[in-house]
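Please find one structure pasted underneath; my questions will follow.
A protein chain is absent from this complex, but the other protein chains hold their places.
Let's look at chain A:
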Amino acid sequence: MAKVQVIGAWFSPFVKRVEISLKMKGVEYEYIEVDLINKPPLVLHHNPIHQKVPILIHDGKTILESAVILEYIDEVWEGPNILPKDPYQRARSRFWANFIDQKCVPATRKALWCRGEEQEKAIKEAREALKILECEVKDKKYFGGDQIDYVDIIGSFLAYWMRLFDEVAGLHLFTYEELPSLCKWADELCDNKYVKQHLPDKDRFVDRVRGHSKTTRSV
């Protein structure tokens, strides 16, 4: 059995965070694709609480939740830092990663999938959240400076997935006119050597979103 295994789904931004991080550290792993509609016993066994992916298995031990997995990978393997070494900078990175996951992503999701008055309110919230992020990344190539870091990896959800959803939904939340620094960052990130090979194929992903959105309002 491989020493490091990743259980995931090809379209999941949370799974890709883990793969990007392992790539950064030069760690070889076995990837196991699962069907999240009919979850196999493997997922239920390793993640009984949330029953989700990604799941990292290292030397028989299970590590769950993408942000937790990233910190684990950073501690265990040598290579470029994912989180800064300085405690204050680490606190700032964790804060911005949380802001992306707890504020930007849900707000953008709601803006893309709600309708009517609820959507208008959600669009306003999403724009405000993205503007805050725009100010934080301003003039920097990445949140991590010259190299991608924890915030960039967490933020890949916005840089690729959310921009695709935005394109499909036709909302134009992510435009160079409104968010020049954030869009530039997103382009740089998606072109980054650790990131780009892990991004799901655009056409395949958009087909999935279009098919999924006919049956459900959530992604």
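In this text, a contact is a pair of C-beta atoms (placed from the backbone, for glycine too) under 8 Å apart; a residue touches a chain by one contact, two chains touch by 3 or more; residues count from 1.
Quick note on the criterion: contacts and distances are computed from a predicted model.
> Which of "Pescadillo homolog", "50S ribosomal protein L14, chloroplastic", "Gamma-secretase subunit APH-1" or "glutathione transferase" is the UniProt protein name of the chain not shown?
The UniProt record for the chain left out of view names it "glutathione transferase".
> Specify the residue from the set A:P87, A:G116 or A:G211 that touches the hidden chain.
Spelled out, the listed residue whose C-beta touches the missing chain is A:P87.
> Sort through A:I63, A:A126 or A:I148 and give me the one touching the missing partner chain.
Spelled out, the listed residue whose C-beta touches the missing chain is A:I63.
> Touching the missing chain, which residues of chain A?
With respect to the unshown chain, the touching residues of chain A are 49, 58, 61, 63-65, 67-69, 71-72, 75-76, 87-88, 90-91, 94-95, 98-99, 103, 132.
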